[in-house]
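A single protein chain has been omitted from the complex, and every remaining protein chain is retained in its original position.
To keep things simple, chains are lettered A and B as they appear, and every chain counts its residues starting from 1.
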Amino acid sequence: MELPLAFNAQLFIQLLVNGITLGSLYGLIALGYSMVYGILKLLNFAHGDVYMFGAFAGYGALSLLGGPLSPNIAIAPLIVLMFLAGMVVSGLLGVVVERFAYRPLRDAPRIAPLISALGVSFFLQNSALLLFGAQFRTYNSFVLGSKNAEFFEPGPLTDPVFVVKDVNIQLVQLLVVATTVSLMVALTLLVAKTQIGKAMRATSYDREAAAMMGIDTDRVIASTFFIGSVLAGAAGVMFGLLFSQVFHFMGFLAGLKGFTAAVVGGIGSIPGAMLGGLLVGLAESFAAGYLGGRWADLTVFGILILVLLVRPTGLLGTRAIQKV
Amino acid sequence: MEPAGDTPRVGVDDWVASHEARLDQRGGFAGLARKIDDRVPAWARLAVFAGFAATLPLWMGRGDLFVYGIFTLIYILLGLGLNVVVGYAGLLDLGYVAFFGFGAYFYALLSSEQYGIHWPSAISFPVVVASTALLGLVLGIPSRRLLGDYLAIVTLFFGQAFVVFVNAANPKVAGTGLTGGPNGIADIDPNDLFGYELTTRTQQFYFLLFVVVAVLAGLHFLNESRTGRAWRALREDPLAAQAMSIPVNRLKLMAFAFGAGIAGLAGCIFAAVLTAVTSGNFALPILITIYAIMILGGIGSLTGVVIGAIVINVSFQFLAPENPQNNARVLFYAVVMLLLVLGVRPWWRLGVVLGGVAVLGFAANAVVEAISPSWTAGAVVEAGRLGFISDWVIVPAGHDRFANAAYITLVVAVLTLTRVRGWWRTGLLIPTVYLSAIVWETSFVEQPAVARWILFGALLVFLMTVRPQGLLGTPRVEIV
Partner (left out) sequence: MTPLFEFKGVTKSFGGLTVADRLDFHVDEGEIVSLIGPNGAGKTTAFNLATGIYRPDSGEILFDGENVVGLQPHKITQLGIARTFQTLRLFLNMTVKENVMAAAYGHTRSTVVEAIFRLPRARREEREISQLAEEKLAFFGQRLAGYRHQQQAYNLSYANRRRLEIARAMATNPRLLLLDEPAAGMNPAETHELTELIGRLRTDGGYTVLVIEHDMHVVEGISDRVIALDHGVKIAEGSFEQVATNELVIEAYLGLQGAA
């Protein structure tokens, strides 16, 4: 019975590749959630919408440079510029949101920043709808960079780089994973080795004490938001490159899943966010493949609830010991 | 030692004792609301509310009664239920709307053509409410191990899972999709009072009013009882509450069950009134609306929930796409005026702002028209009696880019307003108000559904940063 086995392996590997790619995306989003929670104990519901604006910013850059069907520059610098646009816009948006919606609530009861975050999320989502309309924008990544885009000749993004058991691993997928890995390495180095990383860790342990030790906590928190949002912006552009379409509502589901990833991995933990992202991506991919698209989202939620019941602080999270 | 002479007696006992009284003096409008809440006894407030509500069917049209009367009452009920979980017991349940949905769908399954079951309300109501309460209990069980934020997360996902399940999963049970997928369940039977069917809006309204009044009374008594005190103690400090003989876990479960039961009750009535249910009725925006209602009024306050529901639902419906634009416009300008009147002191400064805005408008309009007529050629949508507005705001023909630019400028202006003080603020207020009118006329009026969510989101942020305890709440002291 050769054929079914071959089919199985191919499907499996395809789903695996999809899952890893998707997981990288979710991991980047999860990092933003984790970092902000670690430092402020705040669940930043607006994070998904910052990601969405990053995707739109990437599209904006693409349009300014000639649009997906006839770009003015070569594809490599084009993609770099798109990333930069997405990351910068998201980063700045994140900082502005923190400054106006969260900073005044530093000492308010816990529910206040939560509701404020939800308010920001509504505001951003619907502002995007107002500004950009309900129409989907597309990166046209299939034909991006090709010489005959109008004739639907595929561009380099979908070129297979490896082939494993008849499964194409496309350039764009490799690009996404490689970028994610490098960003994550950069982040880990930043947190572990630099002064600001140390300041971030100190502020997350005890904000008041950090302030008393001369750390400018406002700046540290703003930097945390900036970095987390930059990563989300990168993820937004990646989504556009992978799936072509950007729309005002994309932040909601992606944000939710990124959030799941952060919690599953252990919110506040950076390696946990990546691990969680991978898990969620793989779960969604395999569930969609084997159970059908209808059950994909439910599976992800189910995993979250299961993990939290068994290990309330997430897989790599630390249990804070409270002195009574 | 006693300070000599006329020095301030800071720290001396009765100065401390009158602290509360001094706090109450401040706060203008909110202070007035609190005074009413404190001085007027509960039964009187309930009577005023019920009395006023009872007159509604006498002067409201059927359509208005539906959106302004019935919907407000449903929201009050939901707010009351959430208040038990969040306000009394301090548990952050972000999936609360799923109980509402569960109640509605279950009632629909028991009283519609979906499976041909048509149970009378006298049976379906208790069954649905009890089942929803049980579901709340089940969801509450993991809450023992989950603290604060984690509970919020799990409940949030439960709420999302419910929507996805009902919408996409829709498993086949006994031949038909259980929940009807994206189409939901239609042709739902009306509620009936032991055989007497409630088919007209007036009948449904009075029934719902009765239910709301009963729940208000019941919750009031519950709050004053040992259970209410135990819930509040649990909310303050679960560890200390346990040390003081309070069975914290049992009370958490009770709160979940109670809140869920009330939501289930609301679901039964909602499904019958709407005669159809879809997943969209129970999604995140509805949850946030319920939270907004509870927070606006002040968490933990029954009166607050009622007021919050009235304010929010009425404003929402005013801005509904189906509503003639004129209503919404009137509301918009009225609210802007109200904010200015409340926020700008003293009177003469307010006059400067209003005068400045008027002058700026007409002047800008005239100048722009002179330079480039197409810039003011756009029509003001359904201006009606306020037609002079077209001479005041700038509405270019074909104004997408302009509208976007105006919107972004407005956001920047508002954010800047929060950072400046004194005359800078007053000065900046003038162009900001004018800009808001422009934004209203060029984009909001054309997309009222989007506009109301934008304003809603902004309201939430504003509310939290300015007055997190809501209208009738007291500022809480929390040890973080």
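Note that contacts are C-beta pairs under 8 Å (C-beta built on N, C-alpha and C of every residue); 3 or more make two chains touch, one makes a residue touch a chain.
Since the model is a prediction, treat every value here as computed from it, not as a measurement.
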item	value
Listed residues B:43, B:196 or B:221, member touching the removed chain	B:221
Chain not shown: contacting residue from B:254, B:290, B:410 or B:429	B:254
Omitted-chain contact residue, chosen from B:173, B:240 or B:359	B:240
Subunit B, residues in touch with the chain not shown (by the definition above)	14, 16-17, 19-20, 218, 221-222, 224-230, 232-233, 236-237, 239-249, 254, 258, 474, 476-479
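To be clear about the criterion, only the chains that are shown with their structure count from here on.
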item	value
Rounded Å distance, subunit A centre to subunit B centre (Cα mean)	31
Subunit B - residues contacting subunit A, complex	86, 92, 142, 145-150, 152-154, 157-158, 160-161, 164-165, 168-170, 239, 284-285, 288, 291-292, 295, 299, 404, 407-408, 411, 415, 418, 443, 447, 450-451, 453-454, 456-461, 463-465, 468, 476, 478, 480
Subunit B-touching residues of subunit A, taken from the complex the two chains share	37, 41, 43, 96, 100-101, 104-105, 107-116, 118-127, 129-131, 252, 256, 259-260, 263, 267, 293-295, 297-298, 301-302, 304-305, 308-309, 312-313, 324
